[in-house]
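I have a structure I would like to understand better, so I am pasting it below and will then ask my questions one at a time.
One protein chain is absent from this view; the other protein chains keep their places.
Chains: A and B, in written order; residue numbering restarts at 1 for each.
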Amino acid sequence: MLTEDSRAIDTRHLGFTMSPHEECGVEEAVRIIEAHGGDSVVLTLGPSEAVEQLRDAMALGIDRAIHLQTDGQEWDGEATAAALTDAIRADEAASGRFDLIFFGNESADSGGFQVGARVAHALVRPCVTGLKRVTLEGSSLRCEQEVEGGRDVYIVPLPAVVTVKEGLNLPRYPSVPGRMRAGRKPVAVSTPSRPEPRLELVRLVVPAGQGRRAEVLGSGAAAAPAVVEVLRKAGVL
Amino acid sequence: MTVLVLVEQAGGTASDPSLQALTLARSFGEPVHALVIGSAADLGPFGVRVTHVAEHEAFVSYAPDAWAATVGQLADRLAASAVVAAGTERGNEVMARVAARTGLPLAANCIAVAPGPPVTLTRLRWGGSLLEEARLHSPLPLITVAPHVVPIEQAPVATEVDRFTPQLKEQELLVRVLEHVAAPGGGVSLTEAKVVVSGGRGVGSKEGFAIIEELAGLLGAAVGCSRAVTSAGWRPHTDQVGQTGTKIAPEVYIACGISGATQHMAGCKGAKRILAINSDAQAPIMLSADYAVVGDLKDIVPAISAEIRKLK
Partner (left out) sequence: MTAVYAVSLAAALIIAGALFVRRALLLYRLVRMGKPASRFGEVPARARAEAVVVVGQSKLLQRLLPGLMHAAIFWGFLVLFPTILIAMIGAVDPHATLPWLGAQGWYALLVDVFAVLVLAGVVTALVIRKVQRPPRFKGSHIGEADLILALIAGIVCSLLLWHASQISLRLNDYPASWAPVSGLLARALGGSVVPYVERVAVWVHVLIILSFLVYLPYSKHLHVLVAAFNVYFGRTRARGRLEPIAFDKAEEDVRFGSARVTDMTWKQMLDTMSCTECGRCQDVCPAYATGKALSPKLLIMAVRDQLMTEGPKALAASGYTPPPIVPNAVTDDIVWDCVTCGACVRECPVGIEHIDHVIDLRRNLVMVESRFPEEAGTMLRDVDRSSNPWGKPQADRTHWAEGLGVRVLQPGDPAPDVLFWVGCAPAFDERARQGAISTAKLMLAAGVDFAILGPREACTGDPARRMGDEYTFQRLAGQNVATLNETGVKRIVTTCPHCFNTIGNEYPDFGGRYEVVHHTEFLAELIRDGKLDPLADERTITYHDSCYLARHNDIRSQPRELVAAVGKAVEMPRHGERTFCCGAGGARMWMEEKRGRPINHERVREAAATGAETLAVACPFCTVMLDDGVRETGAKLQVIDLATLLAEAVERRKVKSLGPL
């Protein structure tokens, strides 16, 4: 369901949640800290409600949060990356360098596939994307990326930026003491100003044919060629 | 005003998503130039005037920053008016790095474009469940094309090949594939499979899964099943797709003899396309499926297998 101006989804009855890629990133960060020590920060750019997702991340074990608060308007990937880069630089200046920065491979909503790479470039750090496994090996990181027929392996020195995908791990169900503690962990809030987006959303459209009943390809064995055509179109043949 | 398209290829053949990208790229105008990394491919039939083959010793293994540098250098040299790539993992990754290096906006997963300025485009959001109409304000539009949406169209032209060696810095080779680990044998996992073929109570017996396995084998697909099947002991619990089983997100989900109980549909709601094969045209799964074949799966599934064999 879209809002009246078709510029956003009507979120009145939707609960916001962290997307699966990001949740895996948070879980991995927590696991690395648990195994190797250190501390962790979760960072997001979003409306005031997004603090809930920051709390969720802290419930999983992240130590503190940075919230770049927006007024709910959409930010494109370029602007998002710039704001995150500024925030990371500021935090590093105050609290020291992050050895590892996790991003979700792509955002669930806008699907831009670019914020991690942009931040990494700005910070001049190596960036590996689409990871299904990361292993800390001393001062470098072994990264596994799923490709046709297996996995490609990268090894990069720290500090580094990685973008991860769902399936990287199975995020824990947050413990209640963890959830209660998350409410008391610090969230640093700032409100960056939004530049005019260069990828400018005009409107959202629900694709034709959604929510209808299945297209009947035929009945019995005679439908086989039509099925094969569907498979071919889907790019799986 | 040259449109540059990054073409991914294997063994001299361009990938389908790249051919789709070439098709959409022509919306920006002519001429269309292609960039292939490593070795050439015949792209004349797809409207490519010049195929630029980038050669460098570093290209023995994939290095996304090196690819991005190469795209950037060629786009500069050609004074390209737009750069297009397929919206594949690599296409998106390389274009994100091109965007970062050039400081320009990137529109990922487009399905339609019209030249500007500003470029107007339509792109997929929310995994394809919503379309975004947008304007791209950029001196050099950077675009990736959503796979398997734009139909490939041919536009044969006389084509030539230009071989060149990009200038790569050491830093651009820092991130590169060092090793390829082949997927362990024993088939594809349910969570990772591009195609899942599932059987429900309608399959009738443990032995009835032979035809399901055959079709899955031909498609390189994983075999799944409903809760009823694991309850009956026909398949192990690890094969179960559903609320209390595995959650899957394949490109195509083929549900054979599955009525579509809520418990089951909760496990396959991530599927891009659902094809239901069911004798009951009123089964609940018909409300969630994109395609349906009505009839006895014992006839239909082997017929599909036979049809695929004909193609191969």
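Methods note: a contact is a pair of C-beta atoms (placed from the backbone, for glycine too) under 8 Å apart; a residue touches a chain by one contact, two chains touch by 3 or more.
Predicted, not measured: the structure shown is a model, and the values here were computed from it.
> Of the chains that are displayed, which are in contact with the missing one across the whole complex?
A, B
> Out of B:40, B:261, B:281 or B:306, which touches the unshown chain?
Residue touching the chain left out of view: B:261.
> Which one touches the absent chain: B:228, B:248, B:274 or B:297?
Of all options in B:228, B:248, B:274 or B:297, contact with the hidden chain holds for B:228.
> Using the touch definition up top, pick the residue from B:49, B:77 or B:237 that touches the left-out chain.
Checking each option in B:49, B:77 or B:237, the one touching the absent chain turns out to be B:237.
> Write the list of chain B residues that the hidden chain touches.
For chain B, the residues touching the absent chain are 201, 227-228, 230-232, 237, 240, 243-245, 247, 260-263, 266, 269, 284.
> List every residue of chain A that touches the chain not included in the displayed model.
Residues of chain A in contact with the hidden chain: 1, 10, 12-15, 17, 170, 172-177, 179-181.
Here, only the chains that are shown with their structure count from here on.
> Between chain A and chain B, what is the gap in Å from one C-alpha centre to the other?
Chain A and chain B have C-alpha centres separated by 20 Å.
> Using the touch definition up top, name the residues of chain B that touch chain A in the complex.
Chain B residues touching chain A: 16-17, 62, 64, 87, 89, 92-93, 95-97, 99-101, 104-109, 118, 120, 122-138, 144, 147-148, 174-183, 191-192, 194-195, 219, 251-252, 272-276, 281, 286-287, 289-296, 299-300, 302-304, 306-308, 311.
> Name, in rising order, each residue of chain A that touches chain B in their complex.
Contact set of chain A toward chain B: 9, 76-78, 81, 106, 108-114, 116-118, 120-122, 126-130, 144-147, 149-157, 167, 197-207, 210, 213-228, 230-231, 233-237.
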